[in-house]
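Structure below; questions to follow.
Apart from one protein chain that is not included, each protein chain of the complex appears where it belongs.
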Amino acid sequence: MLVDSLVAGFGLFMTPLALGLTLLGVLFGLLVGALPGLGPLMGIILLLPVAIGLPPVAAMGFLIAIFVGGSCGGSISAILLRIPGTPLAAATLFDGYPMAQKGRASDAIGIAISASALGGLFGGLVLIFAAPALARVASNFAPPEYTALAITGLIAIAVISDGSLVKGLIAGGFGLLLATIGTDEFSTGYRFTFGTHHMLNGFHIVAVVVGLFAISEMAYQAMSGDLLAKPKITVARPGFRSIAMTLRHWKNLLRSSFIGSFFGALPGAGGVISSFTAYAVAKAMAKPEEKYGEGAEGGVVATESSNNATVGGTLVPSLALGIPGDASSAVLIGALLILGYFPGPTLFEQQPEIVGGIFLVYLASNVFLLIAGILATPLFVYVLRVPKVYLIPTVLLLCSIGTYALQASVFDLFVMLGFGLVGILLRAASYPLAPVVIGIILGPLLENNLRRSLLISQDGYWIFLERPVAALLLGINVLLIVGAIWFAVRQGQKSDEKREVPEAP
Amino acid sequence: MLGNKQVNWLVIVFFAVIIAVVFRQIHTSMMEQGIATGGPYDNAAAYPRAIAIIIGMLVMFQAAVNWFKRRPVSPETDLTLEQAYRPMALLGIFALYLGLLGVLGYHLTTTPMIIALLLVCGARPSLHIVVTALLIAFALAYFFEAHLKVVLPGGIYGLNIPW
Partner (left out) sequence: MLRKLIVAGALAAMTLGTNPVHAEFPERTVENIFPWSAGTALSVSQVIAKAMGEELGVSVPVISTPGAAGTKAFITAMNRPADGYTIFDGYVAPLVLQPVLGNADWTYKDFKPLHSAVSNAFSIGGRKGETRWTDFEGLMAYGKANPGKLRYSSGSRNNLPHMVIAKVLQSYGVVAQNIPYKTDGDARKDLKAGVLDFSFVNVGAYLQDKEGFEILLVLSELPGAKASYDGAPSITDLKIDLGLSGLAPMGWTWWLVHKDTPDEVADVLRAAMTRAMNRDDVKEQISRVGFVPLDWDHTQYDEIVGPVAGQLGAMSNALAWEEEELKKLR
């Protein structure tokens, strides 16, 4: 049946229009991903009106390709400029930027693109072979399980905030608090809105991320010596060698892709959580000599493979159940409906050619991403040669337009500036910024599912122990917390020893 | 002259203010709306309060660390006023730009903003930078307005280019 649908879809997929639009979609996706502000979701929304006038597989190819390219594009600006083009790439900063600083910008981008494409293809295999089964598992995740999972996500903060666990946790808590701003889903009351309608839906996450990372980074860049100097960077062309570099981390690649597909298949989890989780796991399992956080290839492999595998993952509940895995796939479902197809079990039975065609365009998007992305890498790296005097104003303007475009709001720009100042302050006091992002993403997941669980429960907090999966996840969380504390204490002792050595006469 | 130690204390104060705002809002705005008490359906205050308390404890711990730690955490972050001038000017210009953006619109404010930033970043005043600024401003506007159908702020005069 599966092979049949792929064969049936092949005819719809092998048209110049479908192939051409898929390629175009990947390129556009890379662009909106790399520009600070806009991301895959906005890319899809902006081009949906174009897509709904097209044949179904070509239309879905176009939109899915934007999703795929957009999920990867953010890494480019993260690696080159220390600015995550989308929140998805916030974890790619950790090792991608240090790699670029060491003169390995092309390698880092090559690896990011290869890992994205390979992770995406892995997600595609999961989609093709396990969609109904995985969708069944995921659909049994109810509020108590999500609550436990959100706590697991928060534990990742402990792993990624090196040597400053307390500061990392404070930053994460700050993110959780930021997420409470706006209209409360349950009481329908307004929290921390200070009487202004601009705050009724809280701060836009993209405005916060762009502010924290991009604005603060530009301020820091402006501090460095001569901004007029033309950076003399010889750009090595890694070309398709970077695929081999990525494959050397095959264990990490498989693991991270699996994490990505799994989180993708869970409606509501999404790419940001999966990339942070994959990074935390990769770091925890790495050998000390790999030096995560100082330019380890494995770090880039982990984050980028997982966030693109998430794309394949989100298509699982979307296509198999008609339940969107995240906002982007919600729009994809909308497009599919307008085109006259109902995602869900009946689609697999009655229109297998459409399912097959969608699988094929998804796989093709990843292949195109690999080829087009690697060929274009030298073009991206050219950004590093632009003197900072031009780079800084352009980036600031791009941040402004990109953030404004999200919901045509000047208020969002002030949010961005405000968080730029917060970012500068936190960086100056060596607080990690990434936990703020984790907190904002996990906040609604944690609070709403906790309160939802308690509402659903007939006997209060017992619901978490009555459901086996929730109880298991909570047990794992307890073990992780104990482990993290033990790890932190040992690290603390080690670093104390290290410090004391040079001071001894 | 702003040292690392002072910055660390500044962050502690920042979080302390945030915690204070959380409690203040719970006792004023949320009380008035009737969402500060009750079960999970009606009580919107319990969760932010819990988070604020946890942050509060962590911040106190961090404050104690700051107090007792004699070694600077990372010595290179001491900042002189000369170094700080450029980023401060940059942020000031940017803030002014955002403030005027809603009033005068994108097309009147963007080119001057870029010129000012170029000058702050050390470019010499010349026709060259004016042309560069115009190019950057209008090329981006063209891309976003004509192709992505984003309507950039027109300000009180409603200045929008029908591309």
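Worth a mention:
First chain written, first letter: the chains are A and B, and each begins at residue 1.
Just so it is clear, a residue touches a chain if its C-beta (ideal position, glycine included) is under 8 Å from a C-beta of that chain, and two chains touch if they have at least 3 such contacts.
Bear in mind the structure is a predicted one, so any value in this text is a computation, not a measurement.
When the whole complex is considered, the residue among A:Leu12, A:Leu46, A:Met60 or A:Leu474 that touches the unshown chain is A:Leu46. Screening A:Ile338, A:Leu384, A:Leu421 or A:Ala484 for touch with the missing chain picks out A:Ile338. Contact with the chain that does not appear here is found for just one residue of A:Pro84, A:Pro98, A:Pro143 or A:Gly172, A:Pro143.
The omitted chain makes contact with chain B at the following residues, 39, 41, 107-108, 111-112, 115, 125, 127, 130, 134, 145, 149-151, 154, 157-162.
One chain is missing from the display, and on chain A it is touched by residues 41, 45-46, 48-49, 52-53, 139-143, 182-183, 185-188, 190, 197, 200-202, 267-268, 317, 321-324, 327-328, 330-331, 333-335, 337-340, 342-346, 407-409, 444, 448, 452, 455-456, 458.
The rule is short, and it goes like this: only the chains that are shown with their structure count from here on.
Contact residues of chain A toward chain B in the complex are 46, 166-167, 169-170, 173-174, 176-177, 180, 184, 186-187, 189-193, 215, 218-220, 222-223, 226-228, 388-390, 392-394, 396-398, 400-401, 404-405, 408, 410, 413-414, 417, 420-422, 424-426, 428-431, 447, 450-452, 454-455, 499.
Remark: chain B residues 4, 7-8, 10-11, 14-15, 18, 21-22, 25, 29-30, 33-35, 39-45, 47-48, 51-52, 54-55, 58-59, 61-62, 65, 71, 73-74, 77, 79, 83-84, 86-87, 90-91, 94-95, 97-98, 101-102, 110, 113-114, 117-118, 120-123, 132-133, 136-137, 140-141, 144, 148-153 touch chain A in the complex.
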